[in-house]
Structures are given as structure tokens and as C-alpha cells.
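One chain of protein is taken out of this complex; the other chains stay put.
To keep things simple, chains are lettered A and B as they appear, and every chain counts its residues starting from 1.
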Amino acid sequence: MKLKICLGLLMLTLGGCSSLGVEPWQKQHFAREDMALNHEKLDLSLDDHIYFSKEGSSGGRAFAGGGCGCN
Amino acid sequence: MQLTHKKNIAQALAIASCGLVNPVAEAATDDRFFSGWDIDAALMYYGEQDRVQAIEAIGDFQKQYDDESQLNLKVVFDSLTGASASGAVAQSQHQTFTRPSGDGQYIVGAGDTPLDDSFKDTRLQLSANWIEQLSLEWQSNIGVYGSREFDYTSLGVNGGIERSLNKDNTTLAISAAYTYDLLEPVGAKPVPLSAMAIRQDFISEQAFRQAFNLTRGDDSDDKQTLDLILGLTQIINANWLMQFNYGLSSVAGYLTDPYKILSVVDNSGTSQQYRYEHRPDSRLKHSLFALAKGVVAGDIVDISYRYNSDDWDINSHTFDGHYRHYFSDDFYGQLHLRYYLQSAAEFYQPFLLMGSILPEYASADYRIGEMTTYTFGIKFGHKLKGDHELSYRLEWYQQTPKNNGTALVGQLQQHELFPSLTAVIAQVSYSF
Partner (left out) sequence: MKYLWITLLIFVSTVSTAAPSLDVMVADKQGQLVSLSEFKGKVVYVDFWASWCGPCRKSFPWMEQMHNQYQAQGLAVVAINLDTEPRFAEQFLKDLPASFSILYNPDGDIARQFDLQGMPSSFIFNRTGELVYQHVGFFNKQQKQYEQQLIDLLKE
């Protein structure tokens, strides 16, 4: 049942999504390197490491991960 | 540390945005292994006043093979020195603690927050990731990861698959990671909630050793983490895109911090003994993450919100944003703001009371207590000839732990049990 609800929600979301967006030739901004979601990936990974070591929550944007004896 | 999932979505977006091949692809027609790499390097300094200082260096190497494949190698080295809060409370009299190894002690002055300065730590981390474009719509990635520090080893694998739909305006992603961590604490694992043996309480070194050994368990232990992320990235209009992630993380094994302790105080708030902390051996975490990123008059803006919740009762909200302004085509400035708010773990308590029954789990680690944190950062970057970029940033990080409602007894009222912490982060990066 839960699965069905989830799938239903997913489809609604996708349905909503299909009316969003732009045509392929209207994506010049998304071709910008500074618009990529992994732009400044080193800053993001360094920040993640700091916050992972200093706060009780981690992850969300990327994997919470393990591999640090700091928390 | 962190395995990256975000890069894959970014890759998909690069594809969504500018057709069906990554723009980086141009570089790589040469077959030789050592040519055609895009390299990002960064050196970061992290410093807390009177506490931890760290240096972290990263090299990230990326190479495109044909139109479909991309290899990413990453090396991280970091070195940590200084002291961190042990969990014990400040007192009106000086306090003596046994080092985790049992060899020697350290003394904390009256009124000072007890810090443990036993460790200098050096860590090396290596990871490799392979991205394969399977078709116009499907993309997969697979990666391995390993890190080693003197008391900690971590190994992991991760993989994911992405599907683009709706003329590449929508990307669905699912990825999973498994991590195995091996802990070999200095002086072995402490017996949970056992009382710290202190040399001055014993008539001989031998008697002390005997008592200390009774607080020690196995030499090593492990923990396993399984992460799952479902992601949806959607282009909204010509200027904005949004990303939504749901993350599930299940950790099982030794989750206690072997170096953290709790003070046991009497009715006057005076420490009578110290006990080693004990945390549950599993933790199930959920996270929701939403990000909006866009172009506003040529500048780049992103704002994100993250909600974390887990079965230790730590709930947190994170608000984060960047604004990048281009002063010219090759010079930009960027602001970073972050606000973080967390509630305490159910077993968090700043100290134990003498005479009350010991709980099954207890930790005074302020990092799982109630707190808010703020980050303010500025960054400047120069685009140089041949697609090189030099950037530097400076950030201030302020942590303000709070009392989660514990009544402070006796002398504890006169001490700062929840001291704030300020850190400075300085970083230089170069891409070529």
C-alpha cells in the first residue's frame, strides 16, 4: 500500500515535472560550469568533512558516509 | 568522509543542459594515461581558538574517455592537532584525567573546560569513481573508497543509476553506498560507562594498572553503514533548477566515541568520578534535502534546506546559501551563509548525578547535544588563461551549544558548561 502511495506521489511529481522545464535550445544557463550541481565540489567536500566532524547530522546532499573517527 | 553522489546529477545536468555529451569531453582524445586530466586542488586550514587545528589537502583528477565514460580519482590528506572537549564538566578545582592509553595523565585547571589533547591524527583517503553513459537517457556510476588514520580504517563501495526524462529537464537518480569502518582505539575500547581509574587513587602503579585494565574491552570493533539516496532534479525554467533528495542511512556496530567521558557529580556539583560514554549500537537516519539554484542577472544563487531526523532523536534543520557575483568575466566574489540547528540525542546528558541509577546509554559529547551553528564565508576567484582558476575563501564558523533542559547543581552553575566555539577556515584552490 505504502509503495503504491509512493509510486502515485512519484507519478504526480513527474506529471508536474513534465509541464516544467524548457526546450533543449533554451538551456544556455545550464551549460554554465558554475550552474553544475557539483560545481565547487572540493569546497562542498571540505565543508561536509568539517560539519560531519562537528555536528550531529550529516549527509542529505550526498552520502552521510563513514570513514572518520571524529564522530 | 563523503562519497559523492552530487557529481553524477551534475553530470546528468551537464548533459541535460548542453546536449548529450559532457562538455569536458573535448579534452580527451589522447590515449596516454597521463594526459587529458582536469585537476582540482585545494589546501584548507581549519583552526579553533585554543582547540583543534587541521590542515586538509585535496587533489581531484578527472578524465573523460570517449563520449561516454569518465574517471574520477581523489586523494585527500589531512592532519589534525590540538585538543577537543572530552565531555567532562568544568570545575572550581583542577581535575586530573587518565589518558586513553592509560599511560600518563593530564590536568585541567580550575574553571577550564576539560579538553583531551592526547591525539595528533593524520589521515589519508583515496577514492575512485567511474561514470558511464549507457544511453541517451541512462547513466550509471560506481566507486570505491578507502581511508586510513592511526586508529581508524574505512572502506566503501558505492553505485548509482540515473534516468533523464522530459527532454532532459528531469533527472531521477538512485544511489547506494556501503561502508565498513574498523576502529582500533588507543588503549582499546573502554568498558561502557565504567569509571576512569586515576593513578592518585591507587597505592601502587600495579594496582592502578589492574584497575585501568578492568575498564578496557576488546582492542578493536567495527561498524557498517548502508546509505541510500533517491534524487530528483528538475529544470524549472530557463534560469532555475531544483534538486530534491531523500536519504536513508543505517549504521550498525560500534558507535560510541571511545575517548569521550561524562563527569559524575554529587549534590554540590563536584565531580566524584568520570565514566566512559556509551551509545546505542545502531542508528537509523533520514534526510530530506531541497536545493534551488539559478542565474539572476548573470550572477549565481543557490539556497538549500536540509532536514535530518534519526532514532537517537537528533533532529536538525540546515539552511545554506551562496551568492556569486561576477565583477568582470574573469573575477568573481561569493558570499556563503549557513545556519544549523539541532536537538539533543535522547541519551545526551551534560553530566551524570552521583547516586542515581546508571542509564544504559549516556554521552556528554556536545556534538550530539542541542546547538545552533552559523557560518559566514567570502570567496574570490580569478579565471586565468587556458581555463585555469585560482580561488581563495575565508569562513567563520560559530558553534553555540545549549543546555537541553538539565538542571545544574551546585558549583556547575558557576561554570560555562556549554562553551561556544569559533573556528576560522581558510582555503586556496587551483583548477587546471
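Convention: a contact is a pair of C-beta atoms (placed from the backbone, for glycine too) under 8 Å apart; a residue touches a chain by one contact, two chains touch by 3 or more.
These figures come from a predicted structure and were not determined experimentally.
Asks: Which one, B:Asp116, B:Asp168 or B:Asp257, makes contact with the chain that was left out?
Replies: Of the listed residues, the one touching the omitted chain is B:Asp168.
Asks: Which chain B residues touch the hidden chain?
Replies: Interface with the chain not displayed, on the chain B side: 14, 18-26, 29, 66-68, 136-137, 163, 165-168.
Asks: Of the residues in chain A, which ones touch the absent chain?
Replies: Answer for chain A: residues 7, 10-11, 14-15, 18, 23-28, 31-32 touch the chain left out.
Keep in mind that, in the parts below, only the chains that are shown with their structure count from here on.
Asks: Measure off the straight-line distance from the CA centroid of chain A to the CA centroid of chain B, and report it in whole Å.
Replies: 17
Asks: So in the complex, the part of chain B that touches chain A is made up of which residues?
Replies: 1-7, 9-11, 13-14, 16-19, 23, 40-42, 44, 46, 56, 58, 60, 76, 78, 121, 123, 125, 145, 147, 149, 151-152, 154, 156, 158, 165-170, 175, 177, 179-181, 183, 223, 225, 227, 229, 232-239, 241, 243, 245, 247, 249, 251, 257, 285, 287-289, 291, 293-295, 300, 304, 306, 308, 310, 314, 316, 318, 324, 340, 342, 345, 367-368, 371, 373, 379, 393, 397, 399, 423, 425, 427, 429
Asks: State the interface residues of chain A toward chain B in the complex, per the touch definition above.
Replies: Listed in rising order, the residues of chain A that touch chain B are 13-14, 17-18, 20-24, 26-39, 41-46, 48-52, 54-69, 71.
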